[in-house]
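Quick one: the structure is below, questions incoming.
Note that one protein chain of the assembly has been removed; the remaining protein chains are unaltered in position.
Then we have subunit A:
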Amino acid sequence: MKGLLDDEADALFQALADRTRRDIVRRVAGEGLSVTDLAADYDMSFAAVQKHVAVLERAGLVTKRRVGKQQIAHAEVGPLRTIRSMLAELEDQWVDRVQRIDDLLSGDEQAG
């Protein structure tokens, strides 16, 4: 579990350590953008841009979906946790904890 988290963090930091990739994340956030359109904006080959997108995909920052012949890249902001999402995650933990309390208390009734 810890190892997995560390690996995820490594992938995330490596993915964002490159200026082009940070730029890609910004550009594909929201609506998303086809890889072709994206590649047209950079002074590098389509294959090179595709490679950057693949790194971002592996880090879980970008997902691709096929629309007709186009590959649309879309930024996943999940790994970049927002305060809202963190509070929501913590809330889930609390729901579990409250369930454990309820469980413990119901246990008395059944035992008694």
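Observations on the structure shown:
Here, a contact is a pair of C-beta atoms (placed from the backbone, for glycine too) under 8 Å apart; a residue touches a chain by one contact, two chains touch by 3 or more; residues count from 1.
Definition applied: contacts and distances are computed from a predicted model.
Candidate names were "Deoxyribose-phosphate aldolase", "SpoIIE family protein phosphatase", "Activator of HSP90 ATPase" or "ABC transporter ATP-binding protein", and the UniProt protein name of the unshown chain is "Activator of HSP90 ATPase". Although one chain is not drawn, the whole complex shows that of A:A47, A:V67 or A:L104 it is A:L104 that touches it. Mapped onto subunit A, the footprint of the missing chain covers residues 1-3, 5, 81, 83-84, 86-111.
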